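Left out: one protein chain. Kept in place: all the others.
Every chain is named by a letter (A, B and C) in the order it is written, and numbering of its residues begins at 1.
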Amino acid sequence: MKGFRQIIWLIRKDLALQFRTKDTLILIFVFSILVVLIFSFAFGPIFPDDPEDRAKLAASVLWTAFSFAGIITLNRSFDLERANGAIQGVRLTGVDPSNFYLSKVISTLVFLTMLELIVTPIALQFLEVLDVLPAIVQERLLLTLLKLIGVLAIGTLGFCAVGVIVSGISTSTHGKESLLSVVLLPLIFPVIMAGAKCSVSLLTTGGLEGNFWISILVVYSLVFLASAYLLFEFVIEG
Amino acid sequence: MHKSLWITVLIIFVVFFGLFIRSQVPVIITQDEVFAAIDDAIAETKAQVDKTEVEQVVNKALEKLEARQKKRLKFLVSAYFIIWLIFILYALWLGQTQDQLRKRLDQLEAGR
Amino acid sequence: MTRVQLIGILATLCLFMALYFVFSYAKVEATMLEVQKIFYFHVSSAFTVFIAFGVTCLFSILYLIKRKDRYDMIAVASAELGIVFCTIVLLTGPIWARYAWNTWWNWEARLTSTLILWLMYIAYFILRSALAEETKRVYSAVLGIIAYLNVPIVYFSVEIWQGNLHPSTDTKMNLHPTMVKAWMISWLALSVLYVFLLVLRYQTERLKSQLETIQYQQMEKT
Partner (left out) sequence: MILLQATQITKRFAHRMVLNGVDLDVQAGEVVAIFGPNGAGKTTLIKILSTLVKPTSGAFQIAGIDAIANPLRVRSSLGVVAHEPFAYLEWSPYENLKFFGRLYGVDALEERIADLLADVELTPFAHEPVRIFSRGMTQRFMIAKALIHDPTLLLFDEPFSGLDVAAKQFVLKLIQQERARGKGLILTTHDTELGYHAASRFLFLLDGQIEPVAEKAEIELTELSRQYEQRLKK
């Protein structure tokens, strides 16, 4: 019970600090919009006509933007902990490292899901995806969008499950934070692949029927949540 | 491990490998053999054919087969050559690093 | 003659034996003809990659439990060998692809996953070289475990992502007994080679650490 309350306080701490300065939030928002813009300029103004091709474009843009926004967020988040030895202060309170890990995963997940909620509709509009969606999807547009963000959130959970432990390691290398992307991206390859496939399926059929990619996302998230939960102690305690 | 040892291994590999490849190419089929075989075949089947035409076709077919096989062997040889090169270069590099480390260790030990 | 040299000679002999079995003993396969012979070392290397990274994972776990520097050295040595064998798979794969499909790279499933694997362990080394001395061993052990957990997921998802272009199950069934034997011997030879290179690489790592100790001791004195 005490552990549960500690997790809640740690999550509140993360969110409060992120919203205190807001610079990370603004940074990743602008960054995601820029990624969308670059893709739009590269493909536009004439986008592929085929709804499936358009959906593929949208999926790749979204997952590129969110993976890199996630990497920026994780770097920032752990910089905050390493700066002034704040994480040592947290360790001294006797918090279980695994609980610290869970709090970090959840706060990063909440943070990135918020970003996804804002950026996804904008990106779909910029890439003119909404106009070419098949009728079956148009009818249930809101539902599809919610499902899409749901898929993005599950993918982000898998991303955070690995990302938190890897950024816990990579931020200990002072001044070489860019390493995180090199180390993390190959590790989360299945997430990006599965997430993009799910997104395409949602945008073209409005559902995930007969799609096992979603189970890969779920399995991946669970496997790495469990193993990183156990391994995080070594990252924090050495 | 000595550098020369590894280079010997590479050379032996190239020689043996060349022999293996050599043994697979059916260049041993000479013109005379082809003629003899065609004569035999015509005699056996008692078919009414233009002998020279058949000879030309058979020779052409053989050439084509040989060319294709040469292409295949080129792929095969390059693949195995790369494999061996990587192994030997890696082992050489390891041996060299070890030699250097040992040399510096000896120097330091002697300096004490 | 040291034990290492003995293993080295054994590995070389095994490799030549494997070559004999591959080129003279095994029957030529019916559809791919001689090019199929790439398969013996290509697939055996791929298997050795799994073993090598598996050993890294195992010794990473052992290191986290026992904290013996030895285990860390074995883990690193094996990871590097995994990359070497991975490189062989990645170089011979395109040669096969060029003949079979007339293209150097076609995102064939297992080649793609090997590429991801290769990138994963290259990152392992990049990160390791950037880590501070105190945390290096523990952190790379953690990464070694996480990376290996990823292996089956990567293979499974890439397999689904791309239908099977690879000569997988059905051709394997039609393998002539001589081919199976040649393949087993190739695998054995590469395993012995792996052991030999692992010992060499481990020795190098130990020498490095010895040298550093002495250098530090001398710096302390001055």
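Rule of thumb we're sticking to: a residue touches a chain if its C-beta (ideal position, glycine included) is under 8 Å from a C-beta of that chain, and two chains touch if they have at least 3 such contacts.
What you see is a predicted model, and the numbers here were worked out from it, not measured in a lab.
Peer 1: In the complete complex, the chain left out here touches which of the visible ones?
Peer 2: Across all of the complex, the chain we cannot see touches A, C.
Peer 1: Out of A:90, A:106, A:127 or A:217, which touches the unshown chain?
Peer 2: Considering the complete complex, A:90 is the one touching the chain left out.
Peer 1: Which subunit A residues touch the hidden chain?
Peer 2: Residues of subunit A in contact with the hidden chain: 2, 5-6, 9-10, 13, 17, 20-21, 80, 83-86, 88-96, 237-238.
Peer 1: Counting contacts across the full complex, list the positions on subunit C that touch the omitted chain.
Peer 2: Subunit C touches the missing chain through residues 133-134, 212-213, 215-217, 220.
Definition applied: only the chains that are shown with their structure count from here on.
Peer 1: Indicate which of the five shapes (line, ring, star, complete, other) describes how the chains touch one another.
Peer 2: Chain contacts: open path, no cycle.
Peer 1: Averaging only over C-alpha atoms, locate the centres of subunit B and subunit C and give their separation in whole Å.
Peer 2: Chain centres of subunit B and subunit C, defined by C-alpha means, are spaced 25 Å apart.
Peer 1: What whole-number Å value describes the gap between the mean CA coordinates of subunit A and subunit C?
Peer 2: The separation of the two C-alpha centroids amounts to 32 Å.
Peer 1: What residues on subunit B touch subunit C, complex-wise?
Peer 2: It is residues 1, 9, 12-13, 16-17, 20-21, 23-24, 69, 71-73, 75-76, 78-80, 82-83, 86-87, 90-91, 94-95, 97-98, 101-102, 104-105, 108-109, 111-112 of subunit B that touch subunit C.
Peer 1: Which of the residues in subunit A end up touching subunit C in this complex?
Peer 2: 162, 165-166, 169-170, 172-173, 176, 179, 182-183, 185-187, 189-190, 193-194, 197, 212-213, 216, 219-220, 223-224, 227-228, 231, 234-235, 238
Peer 1: Along subunit C, where are the residues that touch subunit A in the complex?
Peer 2: For subunit C paired with subunit A, touching residues are 64, 116, 119-120, 123-124, 126-127, 130-132, 134-135, 138-139, 141-143, 145-147, 149-150, 153-154, 156-158, 160-161.
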